[in-house]
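Note that this complex is displayed minus one protein chain, with the remaining chains in position.
Which chain is which? They are A, B and C, in the order written, and residues in each are numbered from 1.
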Amino acid sequence: MIHFECDYTEGAHESILRRLTQTNLCQTVGYGEDEYCASAREKILSACQAPRAQVHFLVGGTQANATVIASILRPHQGVLCADTGHINVHETGAIEATGHKALPLPGVNGKITARQVEDAVRGHYADGTHEHIVQPAMVYISHPTEGGSLYSLSELTALSDTCRALSIPLFVDGARLGYGLAAGDVTLPDLARLCDVFYIGGTKCGALFGEAVVIVNPALQKDFRYHIKQRGGMLAKGRLLGLQFDTLFTDNLYLRINENAVRQAMRIRDAFADRGISMLYESPTNQQFPVLTHAQREKLAQQFIFSFWQKVDDTHDAVRFCTSWATTEENLQVLLSAIESL
Amino acid sequence: MIHFECDYTEGAHESILRRLTQTNLCQTVGYGEDEYCASAREKILSACQAPRAQVHFLVGGTQANATVIASILRPHQGVLCADTGHINVHETGAIEATGHKALPLPGVNGKITARQVEDAVRGHYADGTHEHIVQPAMVYISHPTEGGSLYSLSELTALSDTCRALSIPLFVDGARLGYGLAAGDVTLPDLARLCDVFYIGGTKCGALFGEAVVIVNPALQKDFRYHIKQRGGMLAKGRLLGLQFDTLFTDNLYLRINENAVRQAMRIRDAFADRGISMLYESPTNQQFPVLTHAQREKLAQQFIFSFWQKVDDTHDAVRFCTSWATTEENLQVLLSAIESL
Amino acid sequence: MIHFECDYTEGAHESILRRLTQTNLCQTVGYGEDEYCASAREKILSACQAPRAQVHFLVGGTQANATVIASILRPHQGVLCADTGHINVHETGAIEATGHKALPLPGVNGKITARQVEDAVRGHYADGTHEHIVQPAMVYISHPTEGGSLYSLSELTALSDTCRALSIPLFVDGARLGYGLAAGDVTLPDLARLCDVFYIGGTKCGALFGEAVVIVNPALQKDFRYHIKQRGGMLAKGRLLGLQFDTLFTDNLYLRINENAVRQAMRIRDAFADRGISMLYESPTNQQFPVLTHAQREKLAQQFIFSFWQKVDDTHDAVRFCTSWATTEENLQVLLSAIESL
Partner (left out) sequence: MIHFECDYTEGAHESILRRLTQTNLCQTVGYGEDEYCASAREKILSACQAPRAQVHFLVGGTQANATVIASILRPHQGVLCADTGHINVHETGAIEATGHKALPLPGVNGKITARQVEDAVRGHYADGTHEHIVQPAMVYISHPTEGGSLYSLSELTALSDTCRALSIPLFVDGARLGYGLAAGDVTLPDLARLCDVFYIGGTKCGALFGEAVVIVNPALQKDFRYHIKQRGGMLAKGRLLGLQFDTLFTDNLYLRINENAVRQAMRIRDAFADRGISMLYESPTNQQFPVLTHAQREKLAQQFIFSFWQKVDDTHDAVRFCTSWATTEENLQVLLSAIESL
């Protein structure tokens, strides 16, 4: 069986394992204050053209989301997000566990607009009983979204302008950012310029695990390490995270390996299109969501593991196929042939 | 100006103030362990025909909701409710502040159905990634609902049967229960038979303040007083609550005064209907939501204070008029005349 | 049996009940935005000589403590307090339930010193692993303390100076402030000048219930009403609180009734001293803690209800006798005679 169900079925890019092995017995201080972390921070800040930003390495995405959001909001405040946003639907209430309500807005293709944010915030204060209602005080988006779509630079700019006009921070969940950078027109310097906080996903983009949180807004930087510790994210051997990101940000590795995965995903998309199979979402990134008949689904399930996504109608289901930095040309060919013969 | 904007514009039924004054210098122990509380408990249990239930007196509705829900759920669990449910929209995230997600279901006329609950719970477990999703583990309904509607006995029975089949508790917010008992076919013994926990609203139904929480399910009774204390609801002079409920549950006062308010509300509803003015919600209880033109709204606003509820279209707004145990026949007549002359 | 076990065995000062009765059917808006609250606020600000402070009325002390503290601290921060502080030992973890650690310092006679605060804060930052430790970010004291003692003006000034030098807010729990004002040299204007937030206790000092939170520091004022609502403290009929404090702050009633209670307590203290009975704590306020032999305790228990406080040795227990605004000369005489005859 060949796995295409997600982008974390393998370990890490081989150069990461190689460096872990080479440095294994070097002694360093703990908790992310070692030289590998320092080097990785410098490379990330340079790639972001944001010398005054802070970079922190956390273990996973849910942890990064909860830690960032809880570090920013006061108790009566909530975070606006798409109804399909990861924090709203797929983190077992991690945000609520820190005391805050996720405030979902109806997304289109997984995205929310500057206008929706503005209406939500202005509408809140227009309500005479606003003190009885959670105060919208932050915006969370994921880029790429959970359904693979991307914010364009102009959409992101509009969101950023609106958030600044409303004085609420914009936070971008970049769990799959590598694929987003490869497929869209938003760059790392754009993110650093337009967001208050964002993170660069490692787990799904070439690392064993790890997310690099970039706090651009100086007002949100204070004491962040306390929050990491409190939320269980401070790795004793922080060097493991530093070394991985240092490797990914050397010689452009992060972009190169994720670009390849996006090219592979486009070939899968085209193969389904050639068979007249439509997609649930329009996705330019590494996740593709074909809508299959039961017969097609069963046929593919004989050779491949992929994810059930949702029922579409009585005869069709949407499923998910993912490529990743680790997808081999060989496995891709087997899949393309199978799609062709549907 | 005459107030009709809510059902808490006056103090309390005069017999309550009279007894507070009479007993003012009697000495009692604190924290709800006095004789007035004991007597009130006994009367409530008797009215509910639930001798083994527990009765606790809390100060207000938001407090009662948060205290009950947090006392029952484990951290990964959430509470199903209507999207318009008070806990979801009008308590500044009090539930989330205890760590739990409100899980809204689309309501019809403010109500949710047994079928929706069943689908939500079965759907949760059918999802292969259910551990990544908040577990639906409790049902919250309000009776009357926030829009004045009522569950019929058969609807409540169906909800109760479903909850028991799914092994999740059913909790009824009765902030306006007095008006519900007066207008519908659900009785206190029905509530005690069909719910796990419910509360009998005092604040909006004749008391100065206070809600009587009735915990019917013995599995949910343990240690509830700790939770009251932790959530700031344990009044030093608990006697104030006991004495008020003791008065309301003497000689059927609670039902009598709220029945009168419902009769008055029906006369307001009929007066609007006579003028061809429709209602936003179908409400058999003390809250009425006429849809007014701007001219009508302005006209009434010259004499009355009432609540803006929501914009209906460019020329119409829904507003709220409430009666209460304190509404005088005199004020009612002024309102009815004004409606007539619209 | 005559109750001396606490200062909340009766209702409220008669003038409060009289005004509640007189205004009972007046219609007002809800949630503390009525004219009684406005008037009470004005009188309190005037008594405090703090025109720019905010005044909020909450129902009880535990609620006031948790609401104030949670509104100020960020998640990684804790609150310094005496080990005997109410928030540390007697509120069922209400502070921890909002996510914050109480950071107890060893008290002397229930009090902590400026030096202890300074050492705790400076020691925190001196520790190389301070990010692994809760950050001390606020000071909580009670005045009078739980054992009846008082901070002198110079002690309070030193604490205030230290807190300002360290940039951490000073919060004073004044659940029994009336008795403190009557017995010590700290005045309301002193509190307003030296603290960031404090509250004026009503429940134990003449009201049915209620605490007036005074937020002096403008940086801590923003959005406080959201917090009140979220923590279940926003009374629908907020007028009940406003009217009570308006009454207590009319014609100096608050000070007068509490002064009398302190004079009575001093007579009790002297009576015990005359019998050679020592006190557990040195208390100049309305709580007295005589150390009794078992025989003495049993003798007094035949006529009076008082609180067991703690075991002192195998033959002695400390107990608590409280006076209050409601203690009658008649009951006091009975107690004095009984003490005399020990």
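List of remarks:
Methods note: contacts are C-beta pairs under 8 Å (C-beta built on N, C-alpha and C of every residue); 3 or more make two chains touch, one makes a residue touch a chain.
Just so you know, these numbers come straight off a predicted model, no measurement behind them.
When the whole complex is considered, the residue among C:132, C:164, C:222 or C:294 that touches the unshown chain is C:132.
Shown as candidates are A:37, A:59, A:82 or A:215; the residue that touches the absent chain is A:59. Here one chain is not drawn; of C:10, C:34 or C:91, the residue touching it is C:91. Where chain B meets the omitted chain, the residues involved are 31, 70-71, 74-76, 98-99, 131-132, 135, 223, 225-230, 234. Residues 2-3, 5-6, 8-12, 14, 17, 20-21, 23-30, 59-63, 66-67, 91-94, 97-98, 203-204, 208-209, 226-227, 229-237, 239-240, 305, 326 are the ones on chain A that touch the missing chain.
The chain not displayed touches chain C at residues 75-76, 78, 89-93, 96-102, 128-129, 131-135, 308.
Please note the rule applied: only the chains that are shown with their structure count from here on.
Taking the mean of the C-alpha atoms as each chain's centre, chain B and chain C sit 33 Å apart. If each chain is reduced to the centroid of its CA atoms, chain A and chain C end up 49 Å from each other.
Between the CA-based centres of chain A and chain B the separation comes to 42 Å, rounded to the whole angstrom.
Counting only residues that touch two or more partner chains, chain C has 98, 226-227, 229-230, 234.
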